[in-house]
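With one protein chain held back, the other chains of the complex are shown just where they sit.
As written, the chain order gives the labels A, B and C, with residue 1 at the start of each chain.
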Amino acid sequence: MIFSDAIPADAFRSVRQRSVKLCEPLETEDFTAQPCTEVSPPKWHLAHTSWFFEEVILCKYKHDYQRFNPSFSKLFNSYYKSAGVHWLQSERGNLSRPTVSEVLAYRHYIDEQMLALLKKKTDDLSLKQVLELGLHHEQQHQELLLMDIKYILGINPQLPAYTDAPLPKGEKIQPAWFEHPEGIIETGYDGNGFAYDNEKPKHKSYIYPFRLSQNLVSNGEYLEFIEDGGYSNPALWLSKGYDFINENNITQPLYWSRQDDTLFEFTLHGNLPLDPELPVAHISYFEADAYAKWKACRLPTEQEMEVFHQTTIAEQGTTPPSGLFHPNNTHASSDQLWCWTSSHYSAYPGFSPFSGMAEEYNGKFMCNQFVLRGSCIATPPGHWRTSYRNFYEPHQRWMFSGIRLARDDT
Amino acid sequence: MIFSDAIPADAFRSVRQRSVKLCEPLETEDFTAQPCTEVSPPKWHLAHTSWFFEEVILCKYKHDYQRFNPSFSKLFNSYYKSAGVHWLQSERGNLSRPTVSEVLAYRHYIDEQMLALLKKKTDDLSLKQVLELGLHHEQQHQELLLMDIKYILGINPQLPAYTDAPLPKGEKIQPAWFEHPEGIIETGYDGNGFAYDNEKPKHKSYIYPFRLSQNLVSNGEYLEFIEDGGYSNPALWLSKGYDFINENNITQPLYWSRQDDTLFEFTLHGNLPLDPELPVAHISYFEADAYAKWKACRLPTEQEMEVFHQTTIAEQGTTPPSGLFHPNNTHASSDQLWCWTSSHYSAYPGFSPFSGMAEEYNGKFMCNQFVLRGSCIATPPGHWRTSYRNFYEPHQRWMFSGIRLARDDT
Amino acid sequence: MIFSDAIPADAFRSVRQRSVKLCEPLETEDFTAQPCTEVSPPKWHLAHTSWFFEEVILCKYKHDYQRFNPSFSKLFNSYYKSAGVHWLQSERGNLSRPTVSEVLAYRHYIDEQMLALLKKKTDDLSLKQVLELGLHHEQQHQELLLMDIKYILGINPQLPAYTDAPLPKGEKIQPAWFEHPEGIIETGYDGNGFAYDNEKPKHKSYIYPFRLSQNLVSNGEYLEFIEDGGYSNPALWLSKGYDFINENNITQPLYWSRQDDTLFEFTLHGNLPLDPELPVAHISYFEADAYAKWKACRLPTEQEMEVFHQTTIAEQGTTPPSGLFHPNNTHASSDQLWCWTSSHYSAYPGFSPFSGMAEEYNGKFMCNQFVLRGSCIATPPGHWRTSYRNFYEPHQRWMFSGIRLARDDT
Partner (left out) sequence: MIFSDAIPADAFRSVRQRSVKLCEPLETEDFTAQPCTEVSPPKWHLAHTSWFFEEVILCKYKHDYQRFNPSFSKLFNSYYKSAGVHWLQSERGNLSRPTVSEVLAYRHYIDEQMLALLKKKTDDLSLKQVLELGLHHEQQHQELLLMDIKYILGINPQLPAYTDAPLPKGEKIQPAWFEHPEGIIETGYDGNGFAYDNEKPKHKSYIYPFRLSQNLVSNGEYLEFIEDGGYSNPALWLSKGYDFINENNITQPLYWSRQDDTLFEFTLHGNLPLDPELPVAHISYFEADAYAKWKACRLPTEQEMEVFHQTTIAEQGTTPPSGLFHPNNTHASSDQLWCWTSSHYSAYPGFSPFSGMAEEYNGKFMCNQFVLRGSCIATPPGHWRTSYRNFYEPHQRWMFSGIRLARDDT
């Protein structure tokens, strides 16, 4: 937990600055594009994270608070129905106004108001709690920012790079398996720090012996699957998955392309020749599941992943190599892609949602999504913990997702 | 298990006859309608179940088998890609030919061929196994037949009854709860009889103390939810659910309608004034979940439901009152509606699919569906068992589904 | 005009019987299919034409008229909003009830009521007028019946024939052109017989010298266009047309198919090897226009077609060879396919719509449709006249449409 020890105002300042810093490489025009519904304009992320502080903290904790602009209340609400009607998600990219500089002015105003408030109410515990939620919320949007920026740049025929830092080459890694015996395990959060409602309560599960690959599936391994006709063999696919790849002409991971006879992968470091040793990224659940089946393996459950993280890399995930925006296996100590699990996203036994507006944070999405575990290169330092549950729909691919294989250990 | 003790030919004859018998009340025109993609024409069910025996048994076990009509191979394949291309599900209702009498002739041919084969190969164990699968398959389609017939009649402005047998009135039932303590339980099938691959293997789970309502939620109770504004309160709904009911203008269960100030429910016994004591039926997961939340309860998990069935009604489900085609709580000993569980439909630990064409029976649908437990008024006698897992998508309502509430017992 | 001279009751009886007779080759199952929105179930045509007499005549002219079934008022209204709400066109095929025999009983009831009325009111001129409209309306539906039956049988993998009468082979025909000089011409109807409102008033147009092919484009000629890459050359196509054929993978006329290396054409006489001398049929406006452009010609205007018909075949179109249900050029004296014109379907100068419910007959469709002239093999004897205007949307192909080329005569 990053914030409990820090002075709240310092934590606030630090997280808020990072969002703006992530956008520094962008052109003004990049801030408003929304090439598909799920990808939001970077400008929107900068505004929505500010709206969250305004709505949840300033409007409640600050006497006579004056909103920066009353129309933003509707405009930058993402999906909180208890906070009133909101602008349609699919239409975010149609909003040329407010401009980027107006949004930055909005951020500045929120920052000043928040810092003044924090100075005044140093001992308000409930304020600290929502502050922490707001900061974790902003960190989630920092990861989304990188995902969305990558998509906006990646569909552009000019394929502009986000950074000109070079991407180190991958290294050949030896297969290795983590093993775990049968028995009762405990997963979920019960520490003193921050965790989302969906990580609680800590609870017992009965687990069967399994093995988990120490490594993510590499581009080279995935290429074998493709070359073996994996995408045209219905026996490997979930029914909805096979329909999906056929309706959308999907025959390779999201950012792969072929020029003449060379495969390329678009990364935030530019469009680069595919490196066979790097982990395969931007994979849907459908693809991960089909690959695992082709390998006579399966995807892990989220319990298996959590036990794995408890055991081996409890401290991991907090220190992704700075300046790198693509998974790179030379830093083997940390997860660099979210791993799909076979677990549908459901409530834990005894689940009780956050109260207030945050009740809508997690619970209402527990339908038709799958859990991903670990973290990724785009996850902000200090954001992740072992009990962390990420979730996406099985067809989605624009997040930094990868494959970790599991098998029954019999 | 119904068939293991019976003489195979008798079991075959009996199941096959029942399908045709279920269609007796139909007009020829009813056999071809397909009012929506998921509802198949009754004619198609009669043909497809025959196709299953042809494809899985006759083509494999009978030397020099001559197909009744080679074009049926493609026409009546539902979704078995290993058996070749198939006619689009959404286009089944466009096929006026083969006619009903041609389909009945097809059934007759299959029956004769099968009975001849069974006479000859009395000791072939593998044949007995696929025979059993084929019969359970046909029983599943018998339930679908009643669901689909109900839908075809129910969208018709004439609202024709399927049967003119009277429907007994419901009785007021006192609330009662089943209780279960914390601990390790075992669910799944490991008997000697027939079970689908998705019910296996038997395995352990850790379970927390819970209560389960002995009764299904009644129409009258559900009406209170409606009258309290349940359908327009977003806080009660899953996000996808609230979108779904609004896009489709859903404000009540599938077969309810209002004439002047009276509520009616269309049943296979005709369009009847809503009986407040009967269980509410034809409910989506979204509705079941919202109702449970409104009641400050939750839906049970499938493990909880299976433990409940193990304990209380192991023998139940096999004797629905004959001649009744709508749930009726005067027969309290049996389940009469499938109960939605909060469990996404997933593989059990150690799951291994059927082999051959039947590999596509269950596993490829383990995505974005929820498990229902129990059985329903339309389930054929002898089909159900405690470990049985039914599954549907969360928006679907045309099956005989209902609500059984659960709560944590703390 | 066929009816003015006939005894009304005889005309009525004759037209009504013909509709039922056209359905004689059908199986009961064929009566309810609706493979696409624009194709109505044959049962629906039989009922709707009866509804028209009930709504327009019996309800108005018969004292204390009792409807056969009040629910039919909504069910068999096609699109007359002044007659109240109507069942959705796209959902006609979902109605298994009323059954075919109920619909025939409905027809029988209407026939009896009508004949009784006609006997009584022999001198009511306004009644005669709406009777005539009702009979022409039914004749239009007789042509639609054959179009729709052909479509229902033609999408069926069994490709059942409507008639087992043999189809005579086409004959090679020499090219010949009709020529017409510049000047003022008159088109439109001003006779004493029946004509639709859209054919009136007779009016003058200024016309430039043109030539019109005496023959329809043949299958063989159209095949040259295909083999020359016509369907993949965007320069030949209207913009909307090129989009349409690509989105729908259209590469040949509607009923053509290729088996091994042989081209077949499905006809009401069965699925036959393509006869190169017969006229190409079931062509969209987009295809007709592209073909004409490829031939360095153009499609005629509707004025040019009407002048052509005035001059050369005034008596034509009334005697299609009986027992033939596919165009056959051995009967050169009559048109056998509707010819696409380049004229958008618009009101004539001074147009005044029918009054009453019939106001909705033509005028409200004058948008985004093109006029076809002539008549076709499916047009009932006596229905057509020189001023007749048929109209369809440019992508539609299921009517008996063909191509007659025109060119400027300079």
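To be clear about the criterion, a residue touches a chain if its C-beta (ideal position, glycine included) is under 8 Å from a C-beta of that chain, and two chains touch if they have at least 3 such contacts.
Note that the coordinates shown come from a computational prediction; the quantities given were computed from them, not determined experimentally.
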Left-out chain, listing which of the shown chains it touches: A, C
Residue among A:94, A:122, A:232 or A:312 that touches the chain left out of view: A:94
Interface residues of subunit C (partner: the chain not displayed): 79, 81-82, 184, 203-208, 234-235, 237-242, 285, 298, 342-344, 346-347, 349-350, 359-360, 364-368, 394, 408, 410
Positions on subunit A where the hidden chain makes contact: 27-35, 43, 71, 74-75, 87, 91, 93-100, 152-153, 155-158, 160
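The working rule: only the chains that are shown with their structure count from here on.
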Pairwise touch network: line, ring, star, complete, or other: line
Of all other chains, the one whose Cα centre sits farthest from subunit C: A
Cα superposition angle of subunit B on its copy subunit C, in degrees to the nearest 5: 180
Whole-Å gap separating subunit A and subunit B, where each centre is the average of the chain's CA atoms: 38
Whole-Å gap separating subunit B and subunit C, where each centre is the average of the chain's CA atoms: 46
Between subunit A and subunit C, centroid-to-centroid distance (C-alpha), Å: 59
Per-residue overlap in subunit A, given as positions that touch at least 2 other chains: none
